[in-house]
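Note that one protein chain is taken out, while the other chains of the complex remain in position.
Labels for the chains are A, B and C, by order of writing; each one numbers its residues from 1.
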Amino acid sequence: MADVLGELRVFVAEREWGQFHTPENLAKSVSIEAAELLECFQWGKPADADAVRAELADVLTYCLLLADRIGADPLAIVAEKLEVTRAKYPVELSRGRSTKHDQL
Amino acid sequence: MADVLGELRVFVAEREWGQFHTPENLAKSVSIEAAELLECFQWGKPADADAVRAELADVLTYCLLLADRIGADPLAIVAEKLEVTRAKYPVELSRGRSTKHDQL
Amino acid sequence: MADVLGELRVFVAEREWGQFHTPENLAKSVSIEAAELLECFQWGKPADADAVRAELADVLTYCLLLADRIGADPLAIVAEKLEVTRAKYPVELSRGRSTKHDQL
Partner (left out) sequence: MADVLGELRVFVAEREWGQFHTPENLAKSVSIEAAELLECFQWGKPADADAVRAELADVLTYCLLLADRIGADPLAIVAEKLEVTRAKYPVELSRGRSTKHDQL
């Protein structure tokens, strides 16, 4: 992770793109790339595996850039949030069900 | 990363949620969570830092689950894609500009 | 509105695209086109007016197709929802504030 973050920082710095990377612009970018990922599945047919990997990589890239920009450790916030989600979805209530926590 | 992926796998397995986690459903989930992240910035006011971290964590979580589901290494695909993006945005053409590659 | 809906129906029928237009696929399409609209504003610079019109038209088109597919009158559901929103955002509480209803 440290290597990838380092590479992303160099990539952005070389292009002087930090000026465009406000948290808001990065959040918009995450949404835009997420929709390109969704487009792989638009009509319900089997998705192209290479396209899915490439679009997922774009979403992840903007997520890592945003995490870096706000000073968050990407893996730490995932682990923290997992604690919260565990509490919201107790195993015995949510096993085998995709029901939202407020309707469990 | 291996630790976090391992924790996510246990979390999903305990709840028997793998059945819902088709690549398409995970791609939809990435888009849905990306929009919740965007909502932190909806009206252009300073965003709540804790909310941004929590929503970014949700996007990342679904990205990691999707990567895992399609057998992709999350950091490897980011690094691979960065190679592609480097080629599309040569430093000398893109420095200080947010112009899209096909208009450079 | 009746004219536009009629034109859309003919357009779809001529191409035999009704088979792809499940409510779910149309909902994905609305999200995908909404992100293309958002892309006009990705980096916070003045947006291209023609691009905004064209992308907004795409979002509206899928919204109309979805409304038609589920047997809803597009303008009627907007008017109905406005009643609900009026009740959630009383003028005296929400005037000049972008605060969400559950925090008013």
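List of remarks:
Keep this in mind: a contact is a pair of C-beta atoms (placed from the backbone, for glycine too) under 8 Å apart; a residue touches a chain by one contact, two chains touch by 3 or more.
As the structure is a computational prediction, the values presented were derived from the model and not from experiment.
By the touch criterion stated above, the residues of chain A touching the omitted chain are 28, 31, 42-43, 45, 98.
On the side of chain B, touch with the chain left out of the figure occurs at residues 20, 22, 24-25, 28-29, 31-32, 34-36, 38-39, 41-44. Where chain C meets the missing chain, the touching residues are 1, 3-4, 7-8, 11, 14-17, 19-20, 23-24, 27-28, 30-31, 34-35, 37-38, 40-41, 44, 47, 49, 52-54, 56-61, 63-64, 66-67, 70, 72, 74-75, 77-82, 84-86, 89, 91, 94-96, 98.
Just so it is clear, only the chains that are shown with their structure count from here on.
Copies chain A and chain C of the same chain sequence form an interface built mainly from equivalent positions, shared numbers / all numbers used being over half. Mean C-alpha positions place chain A and chain C at a centre distance of 25 Å. Contact of a single residue of chain A with at least two other chains is seen at positions 20, 24, 28, 31, 34-35, 38, 41, 44.
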